[in-house]
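The block underneath contains the structure these notes are about, expressed in structure tokens.
Coming up: subunit A.
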Amino acid sequence: MNNRKEALIPAVGVITDIRIDTPDVKTFRVVTPDGKKAFEHKPGQCAMLSIPGVGEAMFSITSSPTNTEFMEFSIKKCGCVTEWLHQAEVGQQITIRGPYGNPFPVDDVFAGKDLLFIAGGIGLAPLRSVINYCRHYKDRYGKIDIVYGSRSKEDLVDYKEIIDEWVVDPDINVHLTIDREQEGWDGHVGFVPNYVKELGFDTGKTAIVCGPPIMIKFTLDGLCSVGFDKKQIYTTMELRMKCGIGKCGRCNIGSKYVCKDGPVFRCDELDELPDEY
Partner candidate 1 sequence: MRKCSLQNLETVFEKISESMTLYIPADTKDGADFTKWTKGVQMSQALNTNRSAKDFFFPQTEDLVEFKTEGKNIEVIDTRKESEDFAVFGVRACDVKSFDILDRVFLTEPYDSYYATRREHGVIFSLACTRPAETCFCGTFGINPAEPGADVSMWKTDSEMFFEANTEKGKEILKKLESVTQSADASDVDGQKKKTGEIMKKLPLSDLSAEKFGKGMTSKYFDSPKWRELSATCIGCGTCTFVCPTCQCYDIKDFNSGKGVIRYRCWDSCMYSDFTKMAHGNSRNSQTERFRQRFMHKLVYYPDNNDGMFSCVGCGRCLNKCPISMNIVKVMKTLGGEDNE
Partner candidate 2 sequence: MQINGEFKPLIVAFCCNWCSYAGADLAGNNRLAYPENVKIIKVPCSCRVNPMFILRAFQRGADGVIICGCHPGDCHYTSGNYYTRRRMSLLFSMLNFLGIEKERTRVEWVSAAEGAKFAATMNEFTEAVAALGENKRLEDLRCKR
């Protein structure tokens, strides 16, 4: 039994690159001290990052599993761990453990389907991993649409990658929107849920939604009102977590633990859970 993986003891990771995405989001590249990827993961899974003495927190892995060299985390500044990370420099070591949670069913349910990704703000972080995974294996999936919105142009996470890689990719359609009119923006203006309705997608698609709770709520209502079935919609959640392995008892919604049974949920599964999130 001694060679079992220790669930609560983290490994050391090194930040090898820090990219400033938006005024409050940075993307951190993390590898092991000997330059390898810390562990294998699937799209939608999370990892526990910590800074000793500051705290530990759960983050979704933003890079695609097809990236064999490193992992990336897009992190918004909002609490003590994230604030600390935002002032860190390249070369800083942190600790990492994972992967945690259930991934998106990319290899079975999603296979052969048309995919519609809908993200708001930092909600793109967990989806980016799935999108890039699907782009990598594009022949396994049907058409891919991405609707992504943020408060302003500056708040669009990964804008460079979106413009340089996704928009020019002939196999996917990218629909960007920002909340308010802004100089130098000739794209769509308006909230994501409304934009989704305006775009009027084919209801045969599988939708993957992530963003602030209020956006998720209105997007779900919108999708359902145009004829999407809840079984076609997936989302990913977050609650306070400590252990990441379904034991410490705080991230549950009813009898489901977000860290272990989630964070990816199909929307009809969410309906069965009590309203506590």
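On how the list was made: all candidates are chains of the complex that A comes from, given by their letters.
Everything that follows uses one rule, which is that a residue touches a chain if its C-beta (ideal position, glycine included) is under 8 Å from a C-beta of that chain, and two chains touch if they have at least 3 such contacts; residues count from 1.
Treat the numbers as computed from the prediction; the structure is a model and nothing was measured.
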Checklist entry - Any idea which of 1 or 2 touches subunit A in this complex? => result 1
Checklist entry - If you look only at subunit A, which of its residues touch candidate 1 in the complex? => result 1, 4-12, 52-56, 78-80, 82, 89, 91-95, 238-240, 242-243, 245, 247-255, 272-274, 276-277
